[in-house]
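Have a look at this one.
Complex shown without one protein chain; remaining protein chains in place.
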Amino acid sequence: MTNEIIYSIENLRVEVGVGGGTIPIVDGVSLYIRQSEALGLVGESGAGKSILAMAMIGMPPQPNGRIAGGRVSFHGLDMLNRREARAVVGKRIGFIFEDPAASLDPCYTIGAQIIETIVAHEDIHKAAARERALELLSLVGIADPPSAYTAYPHQFSGGMQQRAMFAIALSCRPEFLIGDNPTSALDVTIQAQILRLINDLRKRLGLTVFWITNNFGVVAKLCDRVAVMYAGTILEIGKVRDVLRNPVHPYTRRLLASSGIPSARSGPSLAARAGAVSANGEVGCRFATQCPTVMTTCSAAPIAMSDLGAGHLTRCLLVSKAS
Amino acid sequence: MARYLLRRAAYFLFILVGVSIVIFTTMRLVPGDPIVYLAGPFATAKQRAAIRESYGLDKPVVVQYGRWLAKAAQGDLGRSMQLHVPVTELLFGKLRNTLLLVAGSMFIAILVGWSLGILSGFRPNGLIDRIGLVVALAGISLPAFWFGMLLIIAFAINLPWFPANGIVSERGDGGVFDVLWHLFLPAVATAALPCGVMLRMTRTAVLEIRRMTFVRALAAKGLPGRALAVHVIWNALPNILNVTGMQAGFLLTAAIFSEVVFSWPGLGLQIYAAVTSQDYTVAQGAVLFICILFLLFNVVVDVLRPIFDPRIRMA
Amino acid sequence: MANHHWNSVNRRALMAGAAASGSLLALSGIDNIARAQTATPKSGGTIVYAMEAEPDILDPHACGGWHTSRLVLQMYDQLVEHDLTASWQQGAPPKLVGSLAERWEISPDGLEYKFFLRKGVKFHDGTAFDADAVKYNFDRIFNEDAPQFYARAKAYRAADVYFLKSVEVVDPSMVKIILKEPFNSFLLRLANLGPGMVSMISPTALKKYGNEGIALHPTGTGPFRFVERVPGDRVVLEKNPDYWGGNPKMGPFLDRIVVKPVSDAAARVAGLRAGAFDMIIVPVPDSKQQLISEGFVWDQGTVHHNWYWAFNMRDPIFKDKRVRQAFNYAVDRQALCHDLLHDTAFPMEHGIVPPGMLSYDPDFKAYSYDPAKARRLLAEAGHPNGLSTTFVTSTDGSGQLIPVPIAERVQANLRTVGIDMKLQSSEWVSYFTKWISGGFKDVGAAQMSFGAPDPFWLEQTIGCTFFVGEVGGLNTGYYCNPAIDEVMKAARQAQPPKNGDPYAAWGLSKEAVALWAKANRMATEDAPLLLVLSDLNPFVYNKKVHGKVQTALEWFTFRTIWLG
Partner (left out) sequence: MPIILRDGRIIFGGCVVAVIGLLTLAAPLVSPYDPLQVFSGLRNAPLGTAGHLLGTDQAGRDILSRVLWGGRVSLVIGTVPVAVSLAIGTCLGLIAAYYGRWVEFLILRLMEILFAFPLILLAILAAAVLGKGMLNAMTAMTIVVIPYVIRAVHAAAKSTMGMTYVEAAIIRGAGPWRIMLSEILPNIVSSLVVFATSVMPIFIIFSAGLSYLGLAIEPPTPDWGIMIAEGQQVIQTAPHVPTVPGIVLLLVAISMNLIGDGVQDALNPSSRRRPVGADPQLSRPI
């Protein structure tokens, strides 16, 4: 796959103020996404996936969070620049949230919410916008578009709401779609439909997808490449095939072993991490404390990504030794 | 909607009857005998009895209540025992003045409360927010009767800009501007509390909405800030309207303090006078008036909120 | 008194004032009269008069409270009146003059009063005034069988019922009133424009509006006509162009009178200074110097007014005369009037009969401030260590001045002689209700503020026949002294005046007045009341107002007033 890179993140750092100090939720993440590929991002809850996703469209976490460093560019546009970001966000980049129920304005009709997006980005007549809204609704597989158009979110089921979200996200025919774990709230059958929908869209529109999930199943069905995130850093990234077949990083192994993703509880809480941070001074492997194969050197110094070839990289000393 | 209104109406009836019973009995528990009073200083016991009879107050309370209710049902609240003026005529006059005062102060309260509340809701801990917090604290802490007095000292005595009392100037044309001129100080004094309350409520409402996911989702749609603000305010409106409606209803009688300080001939003053001077008919009528108004204010709020919140509308 | 002070929310609103006798003449009352007489009156204009409380019903026969009658009397006339153009300095009370009755004759036995009615007088509704109208009005007040009988009206004239026998129409211009027994105060009482006056209402209007409705459509023969009443806000009167007594020298001059009930004295003063009002009654005493220095006219004078506490004779403590006297010696009336009321009240040191009431006697020095004597008397009465009792007062009510502060002052005085006086105060209505129904059985004394031009008031207040609740009595202390009663009875039954009798102008004989004076001295000595002060009924108005006559009465007329 040699499409051009349309989206790149370099050494992105996002901090959140906790109590007195700040702690990095996303810490030195670097990623790139090629035209019409699908990159999956897995990791436990609290790993900072959603924060990363929001940062990718230039939105710092609320409240009192800030994007502390790094570069995020989409077609050369600086996504950390409010104005440049707004020009493309919602237009060329569609974003879908995890919880559809909470992500729709309860006081506006579905139709209105689709239209306002279109009108906000395109110089278009209301009538035309309405036409497209109806198309979109049927495109995302909603049975009776006209009635859905005038319906309010609370009248929809979870699946329907998420479809509506898709309709909104796709309303300006984006080339890049960011999904923040959009299917987690839905039951398996709906999930399947949604995924089918995405794949279908990718084929038809050559859509580029960045898909956050905590389910390798989804990754397998949807993505070309997958990145594994832990405590704000990318520990491993590579072609889905490679990563799933021979995971290198102990953490990836553990994730795969516990097919599916451990629940949030097992993930270190912010506070705990604040502690951990102060403990190892933010150097070395974050996973060290839980790593079965931990070595003294793990927490000694920052660990670089080591390339295993074919775009399969990991952030672990075991590997860097081997090579 | 029809069923809703029907239920509502039945409920009102229940409340009104209950209220009228309470007022009717309590009025008769107030120490002192209006008849003795009406009969004047020289009356003999026999003459008082005659007068009492002429007012039908010699009958048992239940009978009196029955008669009164029967009349009231036909919109006849009788004549004021003290003034002989038909109660409805008397009260409508007062009501007009009070509504004027309430309207005036609500206008100020909304102007300040909403704007400051919304702005500080959008910029918490900003300069406006700090100002707002002070204003709100002052608003809910200032005793209206004392605040009114300060306003008089400041803007009627030291700086004779506004009249200290009354609703129109005696020689003035009594035109709109004359009234507004008289209205200003009392309105400000009355506005303090609702302003403070609404400011805080509005701020809270906006803050709570802004924390919601859908606002981020809207931002992620790349909507411009103005559009976002509209969404937020629209979502906050039901709560804002709610507290606004309550405050307006509250002022109907809370205005009494300003009415006293500025000798503004309003309903609160009338009720106070009627209760203390035991003008049964007026007191009963007035309380009925107030309660009906209160219920109406609620209906207005109940009717307005669904307009902004489909979830209620369709529930 | 009986003031339905029903719109007064601010209980301390009613402050009356007046100057102590000494400084009276110093005040502008005099030069004002001078102005009234020198300058030639101008017609026209609207005067705005702020009064102390919401008026009661505008029905002369049944209106409680001087503050109301001050307003109602502008629209009505009586058979006979006090001369309202005579100021308080020209002898008090003013002489009686014919009004709707041009003249009258009293039979030698004092039982029959003939009134010769003025001819060609018309009511505001255009109907004619005649003897039948007089009878119709008297029947409304006294004749329970008459269709127009009004119980409330009769209640206000209870005392007269005691004496009145019948009213007869002799011819269209003469009525004859016959009494059960001689009652030489009868004329004075007909002229009394206090609560419940015997004014002449248009019978046609009465029939049209009924006994209750007439209060909303006052229809009399007076110099001013009713325009509108907005309860709690205003009453508006206008000139009666065909007033029978109208003339370019004596008025009426004003086109309109706007009467504003403003219960807050401070608000009245503020309004006056702001120019919203031309004339106010009972200003805040503290504002006196300021207002005078700002060029307002402060007009006040002695009136028939008595602010007192009636001792409860059923309370063993007060059965003892010495105790009652001790109280009277313990009060520093001068300081009270000077400090608290800025010389706007008159210390009651000349007996129970106040100035402005016939038989007032200024040479009689009754009770001056003498705490030592008070202590001595208490000791003699068996209270060497003082005593403790409870007094009651209202918190407001027109003519009550500022009851609570005054009472607190008295309280402080009494404390210095070892008397621990607890104070109970209540809202005017409930207070008055209790007062008038003799409800204060358990207290040492009940406060009241009242008076009338005719000395018969004395008997009403302390006579055995006039215990409160009986025949129009005001005797709330249940005081009864047969010896004094004898004198008072003799006084009221004394022969009518002969020609040339110095008091003929008041319908009283020299003898009667002498007897009243005697009764006053006896009663004062026996001290049934704790005397405090007398209202001086002050008015304040701006320089535009001319011709306002400060009478020795609680009421005045707008007829003579004109705006320069």
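Every chain is named by a letter (A, B and C) in the order it is written, and numbering of its residues begins at 1.
Just so we're on the same page, a residue touches a chain if its C-beta (ideal position, glycine included) is under 8 Å from a C-beta of that chain, and two chains touch if they have at least 3 such contacts.
Treat the numbers as computed from the prediction; the structure is a model and nothing was measured.
The chain that is not displayed touches the following shown chains in the complete assembly: B, C. Within the whole complex, the absent chain has one touching residue among C:D339, C:D442 or C:E486, and that is C:D339.
Touching the missing chain, out of C:S107, C:T127 or C:Q411, is residue C:Q411.
Which of C:A62, C:A270, C:V303 or C:V417 touches the hidden chain is settled by the complete complex: it is C:A270.
Residue B:V30 is the one among B:V30, B:A49, B:L69 or B:V303 that touches the chain not shown. With the whole complex as reference, residues 9-13, 15, 264-266, 269-270, 273, 284, 286-287, 290, 335, 339-340, 395, 404-405, 408-409, 411-412, 423-427, 430 of subunit C touch the missing chain.
Against the chain not shown here, subunit B presents residues 14-16, 18-19, 22-23, 26-27, 29-31, 136-146, 149-150, 152-153, 157, 193, 196-201, 203-204, 207, 242-243, 246-247, 249-250, 252-254, 256-257, 260-261, 268, 271-272, 275-276, 287, 290-291, 294-295, 297-298.
By definition in this document, only the chains that are shown with their structure count from here on.
Judged by the touch criterion defined above, the protein chains link up one after another in an open path, with no loop closing it. Across the assembly, the chain pair joined by the most C-beta contact pairs is B-C.
When each chain is reduced to the mean of its CA atoms, the one lying nearest the mean of all protein CA atoms is B. If you average the CA atoms of subunit B and of subunit C, the two centres end up 40 Å from each other. In terms of their C-alpha centroids, the spacing between subunit A and subunit C amounts to 93 Å. Chain geometry summary: the mean Cα position of subunit A and that of subunit B are 53 Å apart. Looking at subunit C, no residue sits in touch with two or more other chains.
For subunit B in complex with subunit C, the residues that touch the partner chain are 30-34, 36-45, 47-48, 50-51, 54, 79-80, 82-85, 90, 93-94, 152, 156-157, 160, 163-167, 169-171, 260, 263, 265, 269-270, 272-273, 276-279.
Within the complex formed with subunit A, the subunit B residues making contact are 211-214, 216-224, 227, 231, 234-235, 308-311, 314. Across the complex, subunit C meets subunit B through its residues 1-2, 4-10, 46, 48, 54, 56-57, 59, 62, 64, 151-152, 154-159, 195-196, 212-213, 215-216, 229-233, 258, 260, 262-264, 267, 270-271, 274, 276-277, 427, 429-430, 432-434, 436-437, 450, 469-474.
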